[in-house]
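The block underneath contains the structure these notes are about, expressed in structure tokens.
Here the complex is missing a single protein chain, while all its other protein chains stay put.
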Amino acid sequence: MKNDSFNLNNSEMKELILKISKIVVVIIIMLVVLIPFYISFNYSIKDHTEITNNRLALPENPTIQNFITVISENEQFLIGYKNSILNTIPTVLLLMVITSMASYVLARYSAKFYQLMYLVFIAGILIPFQCIMLPLYLNIYNTGLISTNLGFIIARTGLQISISILVVTGFVKSVPRDMEEAASIDGCNRFQAFWKIVFPLMKPVNATQLVLNTLFVWNDYNTAVVLLRSPESRTLPLAQIIYFNENTSELNLAFAFFGMAMIPILILYLSMQKHVVSGIMAGAVKG
Amino acid sequence: MVAKTRKKQEHTHPVFSRYNLRIHGGNMLFMLPALIIYIAVVLIPFFQGIPYSLTNWKSIISDKMIFVGLKNYTTLLTNKYFLDTFLNTFKFTAIYLLGANILGLFLAMILWRSSRFNNIVRTVMFMPFTVSLVGAAIVWSYVYTDIISSLFEVMSPLGCSSQVIGGMAVIAIWRDMGYCMLIYIAGLQSIPTEYYEAARVDGASSFQRIKHITLPLLIPAFTSNITLLLAWGLKVFDYPMAVARNMEAAKTTTMYVYDNIFGFSKAGLGQAAAIITTVVLLILTTAVSRMFRKLEVEA
Partner (left out) sequence: MKKLWALMLVGVMMTGILTGCSSDKTDEISTKTETETTTDAKSETKAETTTEPIAEDTDKEAVIQVFHYMTQETKRTGLEAVEAKFQEKYPNVTFENLFYNQGTDYFPQLSTALASGEQPEVIMGNPGLYPDLITEGYAMDLSDNEIVNSLNLSSGDLGDVSSDGKIFGFPIDFKTWGVFYNVKMFDELGLKVPTTQTELMEVCKKLEEAGRDPWIHAFADAVFGDIEMRNTVWTRALQNGDNDIFEQLMSGDKKVTDYTYIKEGLEVWQERMQWARDDAMSNNQDKSLELFVAGQGAMLYTGSWSVGDLVAKIGDGDFEFNFFVAPIDDSNSQKLNVQVDQAFMVNPHSEYSDMALKFMEFWITDGALIWSENTQLPLCTGVSSDNLLPLIKTIAEIKGSGTISHYGDFTKPFSSEFTTAWRQSLTSFAESCVSGGGMTPDECLVNMQALFDDIIATSY
């Protein structure tokens, strides 16, 4: 290795130094990014006295007791897990169906009306949730959907539509239109053409919105705290309140909880990673 | 955000022809499910809130309210404390927006080529985005007190009026720079390599290549990132709520809204503040995306 580098000429040398310094910088940034994860993980495998005595060092006797305690003693944990899954999956699928349909039209037609519709959809990103919180609650209450999965799914879908459309519309513009035209010649109507031709082509961006929407819905606290009142309807973020409150004194449990709540989305992200990057790429660049 | 619109064939038919009706009718059906849910969940509640902003409605559990016209709006727009919350919000947004984008762009420029090492780094950089806002804020409050304070013998920025906005912005940058990075990577990958080769042949320095090729062609990615982060920044709520609830210097506009509607029995005033916030957001984001679209056209 050393010998090789002596044989390099000046510009190759420069390039190598640049490359190494880049890697060093990246690794430093990566370590900084990982610090909060280190803290959470470290706290979650320590017992109470070890946290008090030595917060930062790795534990002498790592324990999984905290995880067991959270599962067995926080009665909201398993219910919350179940509800989070039951709420997130339909919301994300529903969003995928309706926003890919809407985005398809918004991307394909450029008449003033469609531009306006696009802006109307996107405007949702700008409305602070606190501004619609009370009317939304009252409306959902009047339909009898408070503390139900359905009520939460509808509300969360509506609140997520804007970002989804922003991401997806950009992507659809990159899907070649000749293919649908060919399909329509084959005697497909437009709905059939959409489901048969365009929807499959949207796989990368749908993977992206699947991951992004799952993140948003799974982590949602503000909507859930308003709409899910009964203990049996509450989602995972609401079960955190026991550990993250004005009087937190069970850091180890708090972080054990925190870690377990993150596992499904981390798995989802890792398994979809490849699609996510390509999906976002297409969406952003053409958007 | 709307891309350059291509000329399309759909206007070759008369406006009210059967073909057009069928096409536009079909289009409406495509948009309808999303539109209905969106209108029901977002737009109707938003418009329902407007009448309340014209009253002195005190508590949301009360029916009593008197119409006061635009008084809430004039009061707020001349109120030092409300305008201060805007200042705090703008400060936060500026640091967050610049930080997340510069770091995201920097990382993207290093990591945009796919390799095993780069993929791992990208995954790590994106991981914070999977953490909830409140979770991020709370973990960071411990990073500040347990690590930064004990290593560098400094106060936690979250306990210091002059630094609390910066301290929260760091949390937000940590969480969202991975997202920015991915968007920029996407942009970089779409730039044809021939451009660079041509530039190299012409003897352009790497700085010149960045200035004249990379940045102009990244404008769509800038537009997307800056618009979204601008909106997220100006709506910031969870961070101050979780870790700086009682600091005047950390009070953001959405907190002002929340406190007045739900905590202080000034629901009418709070609703007016919410609408002012939305309008300011609308103006700013429209201005920014217009600016970028202009750049896009020029480039």
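Going by the order they are written in, the chains are A and B; count residues from 1 in each one.
Convention: contacts are C-beta pairs under 8 Å (C-beta built on N, C-alpha and C of every residue); 3 or more make two chains touch, one makes a residue touch a chain.
Owing to the predicted nature of the structure, the values given are computational and were not obtained by experimental measurement.
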| item | value |
| --- | --- |
| Among shown chains, those touching the left-out chain | A, B |
| Selected from B:Asn20, B:Asn118, B:Ser149 or B:Gln189 as touching the chain missing from the view | B:Ser149 |
| Contacting the left-out chain in the complete assembly, out of A:Ser21, A:Thr143 or A:Asn189 | A:Thr143 |
| For chain B, the residues touching the chain missing from this view | 32-33, 36-37, 39-40, 44, 56, 58-63, 68, 71, 75, 79-81, 141, 144-145, 149, 153-156, 158-161, 241, 245-248, 258-259, 261-266, 269 |
| Interface with the unshown chain - residue positions in chain A | 48-49, 52-53, 93-94, 97-98, 133-134, 137-143, 145-146, 150, 153-154, 225-226, 229-231, 241-242, 245-251 |
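Methods note: only the chains that are shown with their structure count from here on.
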| item | value |
| --- | --- |
| Chain B-touching residues of chain A, taken from the complex the two chains share | 22-23, 25-26, 29-30, 33-37, 39-40, 43, 55-56, 97-99, 101-102, 104-106, 108-111, 114-115, 117-136, 139, 154-155, 157-159, 161-163, 165-166, 170, 173, 190-191, 194, 215, 219, 221-222, 237, 240, 244, 251, 254-255, 258, 262, 265-266, 269-270, 273, 276-278, 280-287 |
| Chain B residues touching chain A - in the complex, by the definition given at the top | 1-3, 5-6, 8, 10-11, 26-27, 30-31, 33-35, 37-38, 40-46, 48-49, 60, 103, 107, 110-111, 117, 119, 121-136, 138-140, 142-143, 146-147, 150, 174, 178, 182-183, 185-187, 189-190, 220-221, 223-225, 228, 231, 235, 237-238, 242, 253-254, 257-258, 261, 271, 274-275, 277-278, 281-282, 285 |
